[in-house]
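Missing here is one protein chain; the remaining ones are kept as they sit in the complex.
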Amino acid sequence: MKHFGSFRTSLAALTAGTLAVSMSTAVAEPGSWTGEPVRIVVTFPPGGTSDLVARLLAKYLDSEFGQKAVVDNRPGAAGTVAADYVAQQDPDGTTLMIANNAPFTIAPTQFESLPYDPMAGFTHIAFIGSSSPGLFVKPDSGITTVAEFIAAAKETPVTYGSSGVGSISHILGEAVDGELGIETIHVPYQGSAPAIQDFRAGVLDTFYDMVAQNSDMIEDREAVAIAIAAPERFPGVPEVPTFAEQGYDIVIENWVGLTGPAGIDPAMAETIRETTEAVLALPEVVASMADLGINTKPMSGEDYTTFVETQIGVWEPLIIAAGIQGK
Amino acid sequence: MDILTAFGSGLATAFHPSNLLYCFVGVFLGTFIGVLPGIGSMAAIAMILPLSFYLEPGTAIIMIAGVYYGAEYGGSIASILMNIPGTPSSSITCIDGYPMARSGRAGVALFVSSIASFGGGIIGMVVMALLSPGLANLALSFGPAEYFSVILLGLIAASAVSNGGALKGIAMVFAGLMLATVGVDLTTGDLRFTMGVPELRDGVNLVIVAMGLFGVGELIASIRANSSGQGRQTIDYSQFYPTRAEWRASLGPILRGGGIGSFFGALPGTGQTVASAVAYAVEKKVSPNRANFGKGAVEGVAVPESANNSATQTAFIPTLTLGVPGSASMAMVIGALMIHGITPGPRLLVEHGDLFWGLVASFLIGNVMLLILNIPLIGLWVRLLQIPYRYMYPTIIVLICIGVYSLNNNVFDIWLTLFFGIAGYLMRLFRFEPAPLLIGFVLGPMMEEQLRRALLLSRGDPMVFIERPISGTLIAVTAGILVYGLWTTFRARRRSRSASISMSE
Partner (left out) sequence: MPVDEPGPVDQDVTHRPHAWWGAVGGAVLVALSIYFMAGGLGLGLGTPFRPGTGAFPFFAGLILMGLSIGIIVQDLGSDGLAERPDWISFLAIGASLAVFALTADRFGLLPAVFLTTLVASSPDRSLHLPGKAVLGAILAGASWVLFIKALGLPFDAFRGI
């Protein structure tokens, strides 16, 4: 693939000079929003989905819009180290972060105290997209529906692998137990890969993980995804039914968004959002996001802020049910 | 498909000019990054990851792989010259490499380290070419019980790494195990010994422990020795290249290290540090020169370097054929492929055989490049030792600080390094060695995690460790080693007691 010329660098000066005008209209053109390189903070070490999204974004912000950006991984304490750091930075558009469930919707309920306020401490700028986890069983178990799974689990205790205590897959596992009225044995791993390894080795009966990222396993009949915890069937894996379709109210969204410290000028935030959306609309990026199993969706800044706030409420009972409060 | 034909077509892919170029970029960057203490292959791969988006997936993976194994070549350089592990896995190389440098044989140590890295790399490549499907199955036949048993075996073997008293060595292994429990308990999510510090939730980073105990501790001790002129690094140019005897002595360790390294590389999660530690421990048991281990034995440099390089090559087997990354660096390899729409897994060998074989062939080319790159540099590195220590040691401190700071961009890590530096110096004064502690620290969490997982899955039945054939065999071997060790210790003690009686203590 070839480099694209950066043809809109002059917009940096433009947006900087026309703050007052665009404030009232809240319509912005995609382009560079600061002359400084932007630091995109990632809550995980390099290599994960958040990190890859950040690196894709950084690359195309520069090549398409001349906005230099560096990825800054600040992993630690379930993403709260990174969120705390971002909350303390100047709201000048030079520090942003890839927001996700860990520090924004799980930590507020999980931890007794947080050094930051997930809503007032940040400017939630742009929603990027989400993926949804699901339940995988062995093909030779013959189970294809949630109802059959319940029957099997009531007969003999079933083990499930998750990517760790307090991870999205663990919270989903406990939510499923509650909703289905069954009891399963939770076996935590460090990330989903080792859990899938043990599933393949026949050690685990089931596991929970993002469905779209495991489409190969589904196609190869190495695992059967009996239900996905998405609001509707997921792009890339349309054959996997939702929990809701089968009569169980279980929806979990593993989302990513772009967020900065509180007090970013609304006009600048709008430019950042427009630019991010323009990057996400590039064909190469669309393809890469699909490969990562992320369903992108444009959303206004206000909608994204409301979304984060609602999500805190959505996750609270799940986290309490999973029994990971104060851990 | 015939392996030779496949490898031949892989060679053709690897010799493509753009692949050659990016292979060189990768190994060059890797070896350079490896020299810098604390900044490992992960930082370098993260750095070039965006560049890889522009490349063909095969080329991208060749470049990233080059960074990964190139870093292992570079890692030993800081270990040998300054006693600071450039990468965690080269901590073991400090044990004999640094004493060699102090006795004026830095050139020989670096030479042997390069040759052993090359040998290990080639062994790893051959193993990957011949046994990839089989080794993928190895990882699948390793459940929690097997992991526990093999780690137990490694730990028992590693207790032998210490040069000082056996008692202190084993005590340090247990201190390492204990230290490793700091942070979130992986099985229950409870916090252990974090003292309310959020940064300690994720435990203590291996790089910090290694830099503090080896690097800072050594640095404090060497300032006075160097300023008073006693410890001046003399370079004996007549001992620049290994002698014929040293060549011969290195061959066995390279082969054994390569074999052990290939095994641990193919087991996701264990990796190069475990590989080099276990290989060193084994070599210390079997080498005819074992009495000189820890005092500057060439075998002690050859074996960990061969092991960690072969492990870097075979680490690609589970990463590519199962989609199971053994380390954060390998997770980035998977990420780089996913960006290109290639999902590593059992299908990769079939659907992207050209990519796989191109990569395997590039290992050969990359290792040759690294050898050609590193051998002429030895003279330069050795000359670095002639820089007066008053300039050197502040430079080393700055490198340690920046290296540690780059881990999480958090100054808390510097405070922790300070803590471990103090501990390292005191340990030195009281004759405790850091190497066994480090090994306990690496193996401890894995052992606990797999033990508890195995018991969770067996519903509390401990027989799983014996009933499963692989696990049972490993337990039996471990028990054998223990019994043999106790017996020889008992005999040695009886002999020394009778000797000390005659010498009247």
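Letters are used for the chains, namely A and B, taken in the order the chains are written, and counting of residues starts over at 1 for each.
We take it that contacts are C-beta pairs under 8 Å (C-beta built on N, C-alpha and C of every residue); 3 or more make two chains touch, one makes a residue touch a chain.
Because the structure is a prediction, the values reported are computed rather than measured.
Q: Give the residue, chosen from B:I170, B:V209, B:I260 or B:V298, that touches the chain omitted from the document.
A: Of the listed residues, the one touching the omitted chain is B:I170.
Q: Which residue, B:I3, B:I220 or B:I481, contacts the hidden chain when the whole complex is considered?
A: B:I220
Q: For a quick check of understanding: of B:S18, B:T243 or B:T395, which residue touches the chain that isn't displayed?
A: Counting the whole complex, the residue in contact with the absent chain is B:T395.
Q: What residues on subunit A make contact with the chain left out of this view?
A: 39, 70-72
Q: Can you list, in ascending order, the subunit B residues touching the missing chain?
A: 33, 39, 43-44, 47, 163-168, 170-171, 174-175, 177-178, 181, 185, 187-188, 190, 192-193, 216, 219-225, 227, 230-231, 291, 294-295, 388, 390-391, 393-395, 397-398, 400-402, 405-406, 409, 411-412, 414-415, 417-418, 421-422, 425-432, 444, 448, 451-452, 455-456, 460-462, 496, 500
In the analysis below, only the chains that are shown with their structure count from here on.
Q: Mind checking the centre-to-centre distance between subunit A and subunit B? Centres are C-alpha means, answer in whole Å.
A: Taking the average C-alpha coordinate of subunit A and of subunit B, the gap between them is 34 Å.
Q: Using the touch definition from the top, list the residues of subunit B that touch subunit A in their complex.
A: 42, 45-46, 49-50, 53-54, 139-144, 184-191, 198-199, 201-202, 268-269, 318, 322-325, 328-329, 331-332, 334-335, 338-341, 343, 345-347, 408-410, 449, 453, 456-457, 459
Q: Can you name the residues of subunit A that touch subunit B in the complex?
A: Against subunit B, subunit A makes touches at 1, 3, 45-48, 51-52, 55-56, 58-59, 71-78, 80-81, 85, 115, 157, 159, 164-166, 185, 187-191, 193-194, 196-198, 200-204, 215-217, 220, 222, 287-288, 291-292, 324, 327.
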